[in-house]
Structures are given as C-alpha cells and as structure tokens.
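For this view, one protein chain was removed and the others were kept in their places.
Let's turn to chain A:
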Amino acid sequence: MRPLTEDETKIFFEKLSKYIGENIKLLLDRPDGNFCFRFQKDRIFYVREDIMKRATSVDPKHLLSIGTCFGKFTKTKRIRLHITALDYLAPYAKFKVWLKPNAEQQFLYGHHVMKAGLGRITENTPQYQGVVVYNMNDLPLGFGVAAKSTDLCRSCDPMAIVVFHQADIGEYIRSEEMLI
C-alpha cells in the first residue's frame, strides 16, 4: 500500500474529472474526516485515514481491500473505474442520464443504452462525456460515456446507441469475483 505517484494521480484525476469535474476537490477536502487515495496491487482505494493507518499492520501481500475501490490500473497504465466508485460519482456527477423503466434491465445486464430507453438527459451534454446513469426514481444504476451529444440525441433514430455502458450495479452479481 502506498500513495499514488504524481503521474498516477494525474491519470486518475483526469479519468475521474470526466464524471465529476472539479468536484474531486470535495473528495479530497472533506469536513467529516481525512480521506486519502491509496494504491494497492494496481487498485486505487479511497479510504479514511485512521482505517488506512490500521491497515498498515497487514502484510501488503495479504491485504485484499480497504475502504472503497475506485478502479484499477491496466497494464498499459490506464484506469478502469469500477462500479464500486459509483457511491462517490453519483452525488457529484455533472452530467446525468435517466432511463425509462423498461430499459433499466437491459442496462443492468451490461448493454448500451439505446435512444428508445432514454428517459431524460442533462442539457448540453457533449459527445463522449462521462455520464452517470439513473433510473426514473433517481437511483444510480451505473455510469458510461455519452455516445451522442444532447442535440444529436434528439434527432437520431430509436435504435441508435446514446450511452456506452461502462459499469452497472448488475456487476455486483455478474462479476462478483472481480470486484473488491
């Protein structure tokens, strides 16, 4: 377990800012306690400081997880955010997409979002912007990338993909072994 290096921090923040913009600051500077990002076995964990200090007594070889796993570095040093990060992405999300009830299941099975299933979308969403996906009751379901901008969404045909799937809460069941 160690803090992120400068390069890693940069890559990580760039990725995170696609979803929550400059709200990353609120994750670093929290009134309710000191939180930090820690690197352990290619994964990034967001953890309270006192828990992290206690975890130092565990052999890093055997330390499986602490706090919340935000994502994992790929071998090519890119970041893949995990669904576990949703708890922190959803409250600060800049751009959101709401799904119609009948499209919910499709998304939770890991499919992209079609225009037909799109209930609502934040105004002025640019293309390829990271978005958090909600159902109509404002329950966060996952996150993805806007395949089309808001304006393009209006004019495209119903079967066109509007949001690329990246992670959804169905993964808690589907890929349980991967999540930490």
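Everything below uses one rule, namely that a residue touches a chain if its C-beta (ideal position, glycine included) is under 8 Å from a C-beta of that chain, and two chains touch if they have at least 3 such contacts; residues count from 1.
Note that contacts and distances are computed from a predicted model.
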Listed names "Cytochrome c oxidase subunit 2", "Putative Ras-related protein Rab7", "Ribosome biogenesis regulatory protein" or "Ciliogenesis and planar polarity effector 2", with the criterion being the UniProt name of the chain not displayed:
"Ribosome biogenesis regulatory protein"
Could you list which residues of chain A touch the chain missing from the display?
1-3, 5-6, 9-10, 13-14, 17, 22, 24-25, 28-29, 34, 36-38, 49, 52-53, 56, 80, 110, 112, 147, 156-157, 159-161, 164-165, 175, 178
